[in-house]
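Missing here: one protein chain of the complex. Every other protein chain is in place.
By written order: A, B and C. Residues from 1 in each chain.
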Amino acid sequence: MEKNASIFRRYLLSEELTFLMEAHNGLSAKIAEATGFKALWASGLTISASLGVRDCNEISWTQVLEVLEYMSDSVSVPIMVDADTGYGNFNSVRRLVRKLCDRGISAVCIEDKIFPKTNSFIDRNQDLANIDEFCGKIKAGKDSQNYSDFTIVARTEALISGHGLKEALTRSEAYRKAGADAILIHSKMSNADEIFSFTREWANRLPLVIVPTKYYNVPTHLYRENKISMIIWANHSLRACITAMKQICKKIYDDESLLAVEKSVASLEEIFSLVNDHELQQAENKYLPQPV
Amino acid sequence: MEKNASIFRRYLLSEELTFLMEAHNGLSAKIAEATGFKALWASGLTISASLGVRDCNEISWTQVLEVLEYMSDSVSVPIMVDADTGYGNFNSVRRLVRKLCDRGISAVCIEDKIFPKTNSFIDRNQDLANIDEFCGKIKAGKDSQNYSDFTIVARTEALISGHGLKEALTRSEAYRKAGADAILIHSKMSNADEIFSFTREWANRLPLVIVPTKYYNVPTHLYRENKISMIIWANHSLRACITAMKQICKKIYDDESLLAVEKSVASLEEIFSLVNDHELQQAENKYLPQPV
Amino acid sequence: MEKNASIFRRYLLSEELTFLMEAHNGLSAKIAEATGFKALWASGLTISASLGVRDCNEISWTQVLEVLEYMSDSVSVPIMVDADTGYGNFNSVRRLVRKLCDRGISAVCIEDKIFPKTNSFIDRNQDLANIDEFCGKIKAGKDSQNYSDFTIVARTEALISGHGLKEALTRSEAYRKAGADAILIHSKMSNADEIFSFTREWANRLPLVIVPTKYYNVPTHLYRENKISMIIWANHSLRACITAMKQICKKIYDDESLLAVEKSVASLEEIFSLVNDHELQQAENKYLPQPV
Partner (left out) sequence: MEKNASIFRRYLLSEELTFLMEAHNGLSAKIAEATGFKALWASGLTISASLGVRDCNEISWTQVLEVLEYMSDSVSVPIMVDADTGYGNFNSVRRLVRKLCDRGISAVCIEDKIFPKTNSFIDRNQDLANIDEFCGKIKAGKDSQNYSDFTIVARTEALISGHGLKEALTRSEAYRKAGADAILIHSKMSNADEIFSFTREWANRLPLVIVPTKYYNVPTHLYRENKISMIIWANHSLRACITAMKQICKKIYDDESLLAVEKSVASLEEIFSLVNDHELQQAENKYLPQPV
């Protein structure tokens, strides 16, 4: 929706730091929104993993789109999508952006690697895309959005691939000139040194987005001091699910009984409430013929 | 796959009690299998809820099929599908059964209510299907399976809808004669009294399947003594996820930091391992041109 | 798109007779639009048949939606969708209407039969829906549209099912009161007598839509005189394709050669032109790095 895209853009441009919570399906999106998060991150890694596949474009871009539609239908807050490398060339990005707008998505992040991609935290195939070609994707994407406040975030993997700060800055500046609305500067270090080196040199030319998965122990006030615009908590709902499902499966398997777990898991009523079953009951009263 | 269908049939017919663990996507299926469960239950309620929709056929049957394909691709153990009322009439069941066979599903359960259905634990619209019409669905389904060991379980909601033991027995016998491979006798009581009344009268004419969601506190040895064939733990992985996601979201939201949660959630390496990333690395060595 | 819905509504309410041409995929939609038709009919029968399935809801409603999205993406003119009985109950119609709006569809027609439906020209199972229940679907649909000019046409099968003029009028009036924007009065007679009996009694309470597939020989000026609002040419592009494909297949099969058919079929350039390949070439010049 256009409205959500404008809200997202406002967050991006504001002085406030905004936090995006990972979601990978309609339910996780609902829970993140109910918690209070103002925007969501539809993670490529966790969407893939939840479906049982790897984070290397094993599912098609339209299969991703189907997941996104469930998520978009489930919440009112803006969603930014992790669209990997854009799933092909500039024309793939054009189609993607149009479809994301159709599906009510507010923002997309594309990264400067090669299709099919490799997850940033796996030590292989982190080759970077040709700068000009990637700039063509950004331009093509911006020219394809249905509403003016749709956001395209350019993610550089220059630090991930070991090309260093200078390359990261060169690329980010090229992406800015190509029309990107923000830069996502990614790092796999366990501290934020290279991130803050980048922010100093970047000097706020465009809003910055970060993903502190590996440098999780950096205090958040430092991000505020360094004028970061958005922080993505990138995969933690899914990681919490994995731990929870392993425990519950093991307990039920070992016990051959539900007795010990019943009180530790959400009730059925909680499921019904999360999917707003109450609204259906009201609608049945309104639209179904009533017994005489 | 034909092989899995045969394995499932063997479990159904054996003297042993078999436990089916709920799964709602590829990941939950993998975790249930890794825990040791010999077969899985693809739950209509939890698949719907995970996508963010209600358990009343809000998603189409082919959208369910897409979820099932991810699940089937993710595990080696047999899967039984909760197909609600069969999504329409006898012809819908014919198409469904063929597609389930194509997707490698081993068994399907259909229930004797009206499309679109209402969840059994919600107090409205629990009208039962016409017996003859439902028998037609069973026959049509059995005539459509691609391999002989595919299983169709007929689920009667006679007790759920308050029609009592006699109706449940009449229906189950009709479904048996129509060709059902097993009966799922469902109950929403908090004890197993009506279930055991049924088992006594039924006298093992066909294998029985139960879902002790509401009567979770009944000791499992009683099911063995009553010759139950299969128990479905119907929704507990998803319920564990809900609790876990609510907690993790709240903690991260309150802290504005990952620090406190990092150690409590599965590691990234665990995600990579669950989707077998190691195999991809080996394949890249095998199939990609190697640098000189 | 909202804009197209408004254009469609204007046609519906105008004094002019509007003709809707059948389309069943993106290509047939493009050709109908290029011919000059101002609006399209996405036919349930021809969409099904083109996919190779029967017109009795063998494909799911989301599979229909996928076809509609290709069509909507292919043309600029408004599309009215033949949505059979609405694919379930009032809640199915609510979801359908929302998704049709999302996909840029301008209007939907739902008919007062039972799901799964039977084609109107096949002599069996033409049972009519309960009036109150069908009115609930109309109300639910109207309450679910994303933009105010989306159109819901109520199609009565009262004449098709042999219930006669009085029933057709009673039903149409009930549907009008429930909020329908127009009535589609369907007939399988080889003349328009019962149609014109209806129009006289109806006296323009709401715009009327007809489908003269069986009474194709009635002169069009009679429809204008009887104040029909819209005529649907319901299946003729597909029927032309069938004839053409049978001929071309037979000729090539018999000849074991293309020589005799090459000049009689559209050129490759015509295909490229229909899908606007020229635009892609321009986009490549704009977005791809140019060789130095």
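Just so it is clear, contacts are C-beta pairs under 8 Å (C-beta built on N, C-alpha and C of every residue); 3 or more make two chains touch, one makes a residue touch a chain.
Everything numeric in this text was worked out from a predicted model, so none of it was measured.
Trainee: Out of C:I7, C:M71, C:I185 or C:I228, point to the residue that touches the absent chain in the complete complex.
Mentor: Looking across C:I7, C:M71, C:I185 or C:I228, the contact with the absent chain belongs to C:M71.
Trainee: Specify the residue from the set C:S50, C:S106, C:S187 or C:N226 that touches the hidden chain.
Mentor: That would be C:S50, which touches the missing chain.
Trainee: For the chain not shown, which residue from C:I7, C:M21, C:A42 or C:A129 touches it across the whole complex?
Mentor: Residue touching the chain left out of view: C:M21.
Trainee: Take the complete complex as the reference. Which residues in subunit C touch the chain that isn't displayed?
Mentor: Looking at subunit C, the ones touching the missing chain are residues 19, 21, 25-32, 34-37, 45-46, 48-56, 63, 66, 70-71, 73-74, 119, 121-122, 124-125, 212-213, 216-217, 219-220, 233, 235-250, 252-253, 256-259, 261-262, 264-268, 270-272, 274-277, 280-281, 284.
Trainee: Contacts of subunit A with the missing chain: which residues?
Mentor: Counting only subunit A, the missing chain is touched by 56-63, 87-89, 91-92, 95, 115-116.
Trainee: Quickly run down the residues of subunit B that touch the omitted chain.
Mentor: Residue positions of subunit B that touch the missing chain: 89-91, 94, 102-104, 130, 132-133, 136-137, 139-140, 280, 283-284, 286-289.
Rule of thumb we're sticking to: only the chains that are shown with their structure count from here on.
Trainee: Could you grab the centroid distance between subunit A and subunit C? Build each centroid from C-alpha atoms only and quote it in angstrom.
Mentor: Between these chains, centre-to-centre, one finds 38 Å.
Trainee: Could you put a whole-Å number on the gap between the CA centroids of subunit A and subunit B?
Mentor: 30
Trainee: Pull out every residue in subunit B that's touching 2 or more other chains.
Mentor: Answer for subunit B, listing residues that touch two or more other chains: 56, 63.
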